[in-house]
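What follows is a short report on a single structure.
Left out: one protein chain. Kept in place: all the others.
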Amino acid sequence: MTAYIIRRLLYAIPVLFCIILVTFLLARSLPGGPFDRAGDKTLPESIRQNLEAKYGLDDPAYIQFANYLGGIVRGDLGPSYSYRGRSVNQIIKESFPISLQLGILSILLAVIIGIPAGIIAALKQNTWIDYSSSFVAILGVSIPNIVLGPLLIYVVSVQFGWLPAARWGANYKQFYFGWIPPMTKDFWIHAILPVITLGTAFSATFARLTRASLLQTIREDYIRTARAKGLTEYGVIMRHAMKNSMIPVVTVFGPLLIGVVTGSFVVERIFGIPGMGEFFVTSITNRDYPIVLGTTLLYSVGLVLANIGVDLAYAWLDPRIRYD
Amino acid sequence: MAAGTTTAEMTSAAPVTRRRTPTGDAIRQLRKNKMAVVGLIVILIMIFIALFVDTSLFTFFTGGKAQPLIAPYHYAEVDFLHANAPPLTRTEEGKFYILGTDYLGRDNLSRTLYGSRISLSVAIVAATVSLIVGLIYGMISGYGSAVRDNFMMRVVDFLYGFPLIIFIILMQVYFKALSATDDTNPFVAWLIRIDDAMGGIFLVFVAIGLLNWLGMARIARGQTLSFKRKEFVEASRSVGSNDGRIIRKHILPNILGPCIVAETLAIPGYILLESFLSFIGLGANPPTPSWGIMISETYQAMRVAPMNVFAPAVALTLTTLAFNFLGDGLRDAFDPRLAD
Partner (left out) sequence: MYKRSYVVMLLLALAAMVFSACAAPAVPAGDSSGSDGDMAGDMGPVTVRYNLATEPPTVDPALSTDTTSSAVIRSIDVGLTRLNPEDSSAEPSLATDWSQSDDGLTWTFNLRTDIPWVKYNADSGEVEEVTGDDGSVMYVTAPQVEYGIKRACDPETASDYAYILYVIDGCEAANIGEGAVDDIAVTALDDATLEISTTYAASFFPQIVSMPTAFPTPQGVIEEFGDVWTEADNIVSNGPYAMSEWIHNDSMQLVKNPFSPLWAEDSRAGNVDVYNFVMIEEASTEFAMYENNELDDSTVPQDQMDAVFGDGSAYGDEGHIAPNNCTYFYGFITKKEAVSDPNVRRALSMAVDRVTLVDQILKGGQEPANSFTNPANFGTVAFDPEVAPWALTEDLGGTGYAAAVEMGKQLMADAGYPDGEGLTLTIGHNVSEGHARIAQAIQAMWTAAYPAIQVNIETQEWGVYLDSIENDAPMENKPDVYRLGWCADYPHANNWVHEVFNPDAGSNRIMITPDDPAIGDLVAEYTQLTKDAQTASPEDSLAMYKRAEQLLVDEMAAIIPIYFYTTVRITKPWLNRLYANDPYFEYWTLDQSGQEGM
């Protein structure tokens, strides 16, 4: 098992290297540089040269790339160009846990809506119960966050004054071990609206997976056997079918989380949440190359680890699967 | 289960059995799923609207200026004095705004109807391109040797890791330069004409399709792998069929169904991607309407002129729901094990 993990990690190194190299080249091939302008104003040539010299952008590209790789080996992702005095490491350390918290809570909500909807849909296939539970699950993904977010803010916060309109209820200075938010009332009341906005968008994924997986499972021979043994329908579903049909559902958690964390730009923007999603978009517009590379790297590494995690979860959940 | 399993594979269709499913079976199965039928009808209506919202389908060939057909007004027709008008506004000039107007006094109903054109076509264009590329790539990968397969899948892993936005910005730059050149090649000129008509994002979505085939490639590969060892394929090989014939006659017909299903389910994603790109400002050039642009232009006005955002949002939600239900229904229909 350990050997398998090590092999997978070694496999990932050339892939990650290529991703860094190509992202490095692509980002620099975008027209415009990080120091062309200040606000609406363009900067004189001499000022731009000073800035480029300060950040080593006047070196040949291969030296810049080598320096960058050297930095990665040392665990240093370089300085940000657009936030003077802040390093990419620091930015990730401050914003990534928030996106992760938002992502995990959202996926949990998606599970809570999606799995029951999927189960009901599977057991009552092609009935109005199937249609309406699928409808509820799919509705979330069909309403754009740009509409749902402001709508929730307007109704829940402005009209009824039940919840704060925006912001995240905890910041990086308060996190335990740098990752875990304090479970205060303040944290939860700020989390509700963004989590609903983001989480409902993923409930369809879980509903669909559960439905398909369960439909398959209940036609397996051992389920027939269980039924033949005289178990109640409820017992059959809960004791036998559920376990196996949950395998694909549980394993989708990791890769989906990576997608949610990096795809939370709209929700973070609307709710003013200082997470990572913002940087995936603004760093490109700012031509802040170190953040572009840092976020891409984080995303790719997350994806590699999530995929390995999926395979391991499979092995753990299904004794028939062995890796050596 | 082999290494490299991912979300895409698992969210895709459940494995298809060895039996070929006659299309008739699938249609019968599909018709049992009422929501899928409703979805199909909604999609057909949307396509009809997109085609006949104005006369440009005819004027594209005959020349001349297109006139609104289904839509009451042209999408760029402004009425500054009646900006943000409420629904059912009738003006002194005899104009009638059923769903009100936006911040420049443009008819919401017309823009929403016109919007179907951009939103649907970008989604369908991207889906078609990605289906073709993914299918071919996946079949080559799955059908060939293990070494080739492994290499080709590592390439897919590698492409997965990229920030899409960089590509999109680059492609917009590239296509803009392309449309500035006077290309004499009639095909290129024709493409540029379509691109202009669609506010400069047609080619971007072609390119998005060219990048988004990764999930499709994985599905096609998985399906190919499972079929190439089947008895009937072996039998065909033993009577001397070459690889091309086997792929054409046995593999492709069997895997096409699940792949089309997966792509149908991907279409809502493209529609939402268009609205995301509009939100970050990389959508079509104004004043071309798409649902995504209309939403991102007006969501801040939700309180003062709710119809500005709800009209396109309802259209978008209906369409994505319809594609989702159709896709789910198709998947059930193509998987005989799920038949009851």
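So that you can tell them apart, the chains are marked A and B in the order they are listed, and the count of residues begins at 1 in each.
The definition used in the following text is that a contact is a pair of C-beta atoms (placed from the backbone, for glycine too) under 8 Å apart; a residue touches a chain by one contact, two chains touch by 3 or more.
It should be emphasised that the depicted structure is a prediction, and the values quoted were computed from it without experimental measurement.
Visitor: Which shown chains does the hidden chain touch?
Guide: Checking the complete complex, the chain left out touches A, B.
Visitor: Looking at the full complex, which residue from A:Thr23, A:Ser95, A:Thr197 or A:Thr262 touches the chain that isn't shown here?
Guide: Touching the chain that is not displayed is residue A:Ser95.
Visitor: Using the touch definition from the top, which of B:Leu44, B:Leu81, B:Val188 or B:Ala235 touches the missing chain?
Guide: Only one listed residue reaches the unshown chain, and that is B:Leu81.
Visitor: Touching the left-out chain: which of B:Gly200, B:Pro312 or B:Gly329?
Guide: Checking each option in B:Gly200, B:Pro312 or B:Gly329, the one touching the absent chain turns out to be B:Gly200.
Visitor: Given the full complex, what residues of chain A touch the hidden partner chain?
Guide: Within chain A, the residues that touch the unshown chain are 30-33, 35-44, 46-47, 49-51, 53-55, 79, 82-86, 90-91, 94-95, 105, 108-109, 111-112, 115, 150, 153-154, 157-158, 161-169, 171-173, 183, 185-186, 188-189, 191-192, 242-243, 246-247, 249-250, 269-272, 274, 278, 285-287, 317.
Visitor: Which residue numbers on chain B touch the omitted chain?
Guide: Residues touching the hidden chain, for chain B, are 76, 78, 80-81, 83-84, 103-104, 169, 172-173, 176-177, 180-181, 200, 280-283, 285-287, 296-305.
The rule is short, and it goes like this: only the chains that are shown with their structure count from here on.
Visitor: Report the inter-centroid distance (CA atoms only) between chain A and chain B in whole Å.
Guide: Chain centroid spacing, chain A to chain B, equals 23 Å.
Visitor: What residues on chain A touch chain B, complex-wise?
Guide: These residues of chain A touch chain B: 8, 11, 14-16, 18-19, 22-23, 26-27, 29-31, 125-126, 131, 134-135, 138-139, 141-144, 146-147, 150-151, 154, 204-205, 208-209, 212-213, 215-216, 219, 248, 251-252, 255-256, 259, 265-266, 280-281, 284, 292, 295-296, 299-300, 303-304, 307, 310-311, 314, 318, 321, 323.
Visitor: Under the touch definition given earlier, write down the residues of chain B that touch chain A in their complex.
Guide: By the definition above, chain B touches chain A via 1, 3-7, 10-11, 13-14, 32-35, 154, 157-158, 160-163, 165-167, 169-170, 173, 268, 272, 275-276, 279-280, 292, 295-296, 299-300, 302-303, 309, 313, 316-317, 320-321, 324-325, 328, 331-332, 337-338, 340.
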